[in-house]
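Left out: one protein chain. Kept in place: all the others.
Now for subunit A:
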């Protein structure tokens, strides 16, 4: 098996440096939102009435509470997604090396095995009627 080329070693210091800039921008963003909300508080009127604070339901008094029961169909899709997404995440590290010298055909076969699994899984879900919304 060929070793990955080590011509561009990544130093841990660089690694953290790039993400610390991300962290700084995140801090800047949080600051922006905080200032916007703070300034908004100074600018806007505050005149609450019970009618204003009532949950909106097209103008009539709300019936029951907002946290109601919902369709189980959403739940099935969530499961389906988790299964497939966890699979696909592994594509990325593999994608960077699969065509490196010495891999070629082997990894291509592996890829088709992987795609085959996903396709069969999808076909099974389809046959089971999971992908039908009714």
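Convention: contacts are C-beta pairs under 8 Å (C-beta built on N, C-alpha and C of every residue); 3 or more make two chains touch, one makes a residue touch a chain; residues count from 1.
We adopt the following convention: contacts and distances are computed from a predicted model.
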Listed names "NADH-quinone oxidoreductase subunit H", "Aldehyde dehydrogenase family protein", "ATP-binding cassette domain-containing protein" or "Carbohydrate ABC transporter permease", matching UniProt entry of the absent chain: "NADH-quinone oxidoreductase subunit H"
Residue ranges of subunit A at the interface with the undisplayed chain: 10, 15, 18-19, 21-22, 24-26, 28-30, 32-33, 36-37, 39-41, 43-48, 50, 52-58, 62, 65-68, 70-71, 74, 77-78, 80-81, 84-85, 88-89, 91-92, 95-101, 104-105, 107-108, 111-112, 115, 118-119, 122, 125-126, 131-134
